[in-house]
Structure formats: C-alpha cells, structure tokens
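The complex is shown incomplete by one protein chain, all other protein chains being positioned as in the whole.
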Amino acid sequence: MKNTPSVEEHLEIYRKMLMVRHLEEGLGALHKEGRTRGPIHRCDGQEAVGIAATAVLEAGDKVTTTHRGHAVYIGKGMELRPVIAEIFGRETGACAGRAGHMLVADVEKGVIGGNAIVGAGIPAATGMALSMQVMGQPNVAMCVFGDGAAQTGICHEAMNMAALWKLPVVFVLEHNQFGLTVPSDVQSSVKDISIRAAGYGMPSEIVDGNDAVAVYRAVGAMAERARRGEGPGMIECKTYRLEGFSTSDMGGYQTKEEIAAWKARDPLKISRDALTADVDEAKLVEVEAKAKADVDEAFATALSDPMPQFAIDEACNPYSEAH
Amino acid sequence: MANHPISIESAGGEYMEAVLVVSWAAKPGDRVKAGDLIVTVETAKAATEVEASHDGWLTRIDFAEGQEAPVGAVLGLISDTEEMATEPIASQPDPVSAAGTSGLENAFAAPVAASTPRATDDRIIASPLARRIARQAGIDLAGVTGTGPNGRIKQRDVARALDPHPAPARPKGLSSTSGAAGIMATGSRLIPIVLLHGFGADKSAWRQVLPLLGKDIETLALDLPGHGSSTDQPADSIEQLAYWVSDKLEAEGIEHVHLVGHSLGGATALALTSLGRVAVQSVTLLAPAGLGPEINGSFITGLTRSETPDALERWLTLMLGENAALPQGYAAAVIRQIEKIGNRGALEALVGRLFAHDTQAFDMVPALKALSVPTRIIWGRSDRVIPASHAARAPDFAAVHLLPGVGHVPQMEAPALTARLIMETVRSTG
C-alpha cells in the first residue's frame, strides 16, 4: 500500500517539481519576449499537488486536470518535449499543436486531459471510473480540480453519483485560493470545501498542499481505498497560486505580504529540506542541475520543431460523402 | 437611338458557360457594317468570329480582350447613331465577371435590343433552373414571359419558348432538358436525332452541324462517359458506352431515335443498335471506329498527353485533311477544357482499353451488317486517324460517301454537307 514515499520516490517527486518550476519560469520569460501564444496558466507554487498526487497512480490509472495542469502532465509521466512543443503549437506536440497548453492529453500515459471548462474535469474523471467499474478493472481515476470548480453544479452531480455507485475516483482539490481574481472566501460558503464530502457520505482529508509528502500520503491512502472498491474520497490540498491567473492577468489583488508568506513555504524548499536528511548535498545539486538542463534542452528542441500543416478534419464532415 | 447588342448567341449553338474574348476588330466609335467581323471569341473548342448584325457605330465594349464573358452576355453595343454609350468601357477584367458565376446576372440584366418587351433596366426574374436551360439552349430570357410568382420565369416558361407548339405525344424529357446532365435538346419532332461525339471530344463537336439540320427536328447531343459533363461516369468498353447512352435515353423517356455517331461515337451507335433497348430508325456514321483494326495511335496518345497548346495543335491538325489549319485558339481552348473538367485520366484509361498498340480492340462490322434500317457512312478521303479504306467493309445496303479533301472530322470540315446527309438519312425513313 502506498502511504509514505520512499527516499527515491520523494527525490523523483522533487526532480519533477523542479522541472515544472523551470518550465513555468521559462514560459514566463518567453511570454515577456512575446514568443508565447494565447494565455498561459502557470502553476508556480502548486507543483507539489500535481506531482505528488499523480505519483501514487499506476500506469493504467487515469487523471483529469484543469487549465493549469503542467504539474499533472509531468507527474503522470509525460516527457517535457511533447508538452513544451504542444505549448508552442508544434507538430511534435503531444497533440500535434491542436490542443494548446490547457487541453494537453496523452491517452497512453493516462493523462486524459487538461480541461478549460472549469468543473468539467470532475464528471470526466467520474465517467472514467464508471467505465472501470463496469468493466471490472482494478484501476482508479483521479480528478485534480480547483476551488473555483468546486462551486459548479456539475461538481455536485458528479460527486453524488461517484459516491452513490462507489466509483473508484479520487477527487484532489487543489485549493489555490482564487477563482481567476476572486478569492475563495468570496466564492464559497465554507472555508474548507472538503467538508462537503460528508454530504455525499465520502471521506475527506485536508493537507498542506505545499508538502509533497503530505499530499502523497493522503492521496495514496484514498486511492488505495478506491482501488479496493470502497468508493471515492476527497483530499483538499491547501496551496497558493503565486503567479496570477494567467499571463494575461494584470494582478493587483494579491498582497505582497501574502505572496511573500507563501513563497517562504515554497514546495520545492519544503521537499529539499526534508530530503537533506537522507540525501547528500552533492546528489541534490546534481539532480537540480540535471532538471534545469533537461528543461533547457526540451525548450531548445521544441522551439526548433516544425509547425503543423492545416487540414480539414474529415471526421467532422457534415455530409456522408466527401464534398 | 436604337442599340443592338453584340451577343454570344449570334455565334450559334453554344453549351459552354463562358467564352474568352480574343480580339476586337473595331474600337469604340468605329463605324461598322452588317456582316463585318467585329469580335473574335474563343468558345468550347474553337475561335468563333462574331459579325456585326447591323450597320452603325460600335459604341460600347463590355468585355475587353482577355476577359471571360458568360454565354448569353452582351459583349458590346452597336448603335444606329454615333453617340457613345455613357457607360465606361471595360478595360480591366471586372471583379464580378472574373469571379465566375455571378457574371451571369450581368448577362441577363444587360441592356437588350429595343424590340424586346422589357425596359432596358428591368432585372429578369427567373429560377436557377430556367436560367440554366435558357443558357444551354441559347435563349435570351428577356423574351420569355414568366408565369411563376412575381412573374418569375420557370422551367415551363423556357420550355414553352423553346417549343411553342408541343406535339401531343412528345416524350417528356425533350421539352425541357430537365435535369439530364449532358443532354441538350432543341427543336421539335417526335423522334429525336441523337448525336454521339468521338474520342476526346464532347457534345460541342456538333455545334456547326446542329443549326444546319433544320427547324422541325428534335436533337440530343450527349456527352459520352469520360467526356464533357459526363467525366465522372465510368467507361470501360464500347458496350458500356452504349448501355450508358441507352440508360440516358430511357431516363428521358425516349424509345425511338435516329443515331448519328462520329468515330468512337459511331462505334457506340452501332453497339447501341445491338442492345435492342431503343428502336433505332436510321444510322449515320462519320468515320466510325470498329470497322477495322488500324488507328493512328500516335494521334490518340498525343491528344491525351499534350500539355501545351502548341504540342496539342500539332496533333489536332492530324484530324483535318492535308493543308487544313485549325481555327486560331482552338488547341488552347481544348487544353483549357481538359484541365477544367479534369478528364485526362479518364481518357488515358479509355485509350488503354480500346486503342492499345495502335489497334482498335473491338469489331463493329457484325453490328453494322445486322442493321435493317437506312444506313449512311460518311468518310473523309484524307482521314489520317482512321483510314477511309475501312469504309469498304460497309455492307451493300449502306450508302457510303467519301469526301475529297476532308479528314477525320466531316462535321467540322464540311458541316453543311454533313448536315444535309444526316437529314437525308433521317428523311429516308419516311
């Protein structure tokens, strides 16, 4: 049973969190140079949720995520290059440049997708769990969703059905305090959204979302419970969105003090501090250098990859023969 | 002052959607005499010279040299007086006609001769079908009275204009050309003359002959499969061509026909007589294929493979008798047509099945000998595509005409004589 990550597992989580941080910072820099296209939703400061939660999953398990899903993509096993190439609309992107950074998927890896309709990932994961139950598969589906999505009507419908049918789904609430610019306490009638789980007869737990080990333990336990057929559960990971809603966010609604306080509890720092007990400094520095180098190389390769060619999608042809 | 439009209809039967203005022989302000060459246009397969219909002054040019004009369009005006038309002369292709089909609207809205019942600025209201049929039949809608809502000209109105006194027992399809792709019908008589063109051509092959056949007849010129507007129809064998023609006739409700076929169309006509699905009243064959093995394979290959007007012209010239020349622009028009309808592949496939290795792979002599109706064969003595000596295989009952100085296409080279001989065959049936 997955409960506490081994040192090797934690080191791998740390390495992936570093890669995601370098990815987000690299995107920020390229956005300033005007080299990105469309809005980019960065997850700086939230890496522990997406990486550690997906670290408990097995290859046949599935995950849905939000429009801010870079940590989930990398956490569930996608390589950097297809993710970055997709963000830059390249032919070599995970979805051949058709999806963009909000809708990345890798069906083979079980990443069944980012979703930019807030709340839509919740029934999506629930539907996958329904499929697993009907087919008698030993897998689980995971939904990483935000505090904004928790306020949608479809969240209620999906969680009710998940609990009603004891579907193997884990709801990982990435509580980053904001729905676009509106703080959670202006959107939600309750501070701790996971208390709603009780209303569905579903267990829940609140954890420090910046502590990868805490996220791993809680999500791991809930996933194993679901895998045993005991039904869904919710983990509320308290974290903070450091870099605004998207690259188009003008800011001004997050206080400096608040940002500074959360930066002091950066998930990278928390993991590194924990790892120093078991891993020597040289190894950590080596891992850190490797993560940076890998991201740099992936950016360089992806940016020189070719752009795709447009073609009409025949599957969408409204006529029964080609016209 | 009276204006006389210069229009494409005066060029004779024409089934293309558009023509290319090649050259004006007069410029605005010039005095012209009836019968003078006034403009040369390139039509489906030929450069056609349009003559002035009246004495007067050329006062307006609506389509400059190099511009495409829809069939039926007014190309310019001849006025009885020297005053210039107020409208600006088109010197650049205008965006409307260059865009294609919308140019048709201009054509029908253009000023018409003063003798027509409509005011010059009247927009003609007609259904798309009525417009299409009128265009194909060369009818000016300005002279047609509409009986639909708001005076809209419908198919039935054009049909009435084509044939004011329909015979009571007339087959339905002929009165209207309704929906029959590739079929053109004019005139009126109970038993139609069905004309089948040769390899690589289309129904416009008969454009010189048709107007000369006379008024009280019914004609149907078809585009054979793989050709013209029937490019998408498959054709593997002479029998298949014949079946296709017979299906087409059946769809039109036609049971009795006079057949006229040229070259490949001649072989098809003979195959059709063997099918027994239509009652054939007479057969007129122009240099028919299938009477012997020889054929000029180089001509056939050159026809299908040439990609430039110059190259094609060299080969096309072989159709004609010695020392004859193609009309200017003819080869270019043929190339354009092949590219437009995209039937090069279909033609090459047909060559492979019917004419591989300089040999006609089918024998129509038995079908010819089995005929029991009036039969006439017309062959140019200078035919360089299929030797005129094949005519010697004609049975005794067939009339054979060997035309001196004429090549493979009597309908182009001697249209008047060809028309006369066709009508003599038809009339000989009583």
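Every chain is named by a letter (A and B) in the order it is written, and numbering of its residues begins at 1.
One rule holds in what follows: a residue touches a chain if its C-beta (ideal position, glycine included) is under 8 Å from a C-beta of that chain, and two chains touch if they have at least 3 such contacts.
Here is the rule we use: contacts and distances are computed from a predicted model.
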Q | Complex member absent from the view - protein name from UniProt, among "FAD binding domain-containing protein", "ABC transporter permease", "Alpha-ketoacid dehydrogenase subunit beta" or "Protein LplC" | A | "Alpha-ketoacid dehydrogenase subunit beta"
Q) Which of A:Gly50, A:Gly89, A:Gly113 or A:Pro267 sits in contact with the chain that's absent? A) A:Gly113
Q) Among A:Leu11, A:Ile84 or A:Met128, which residue is in contact with the omitted chain in the full complex? A) A:Met128
Q. Which residues does chain B use to touch the chain missing from this display?
A. 127-132, 148-149, 152, 154-155, 178-179, 181
Q: By the contact definition given up top, give the residues of chain A that touch the hidden chain.
A: 62, 64, 95-96, 98-99, 103, 105, 107-108, 112-113, 115, 117, 120, 122-128, 130-135, 137, 153-154, 157-158, 160-161, 164-165, 313, 315-321, 323
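Following the convention adopted for this analysis, only the chains that are shown with their structure count from here on.
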Q: List the centre-to-centre spacing of chain A and chain B in whole Å, with centres computed as mean CA coordinates.
A: 70
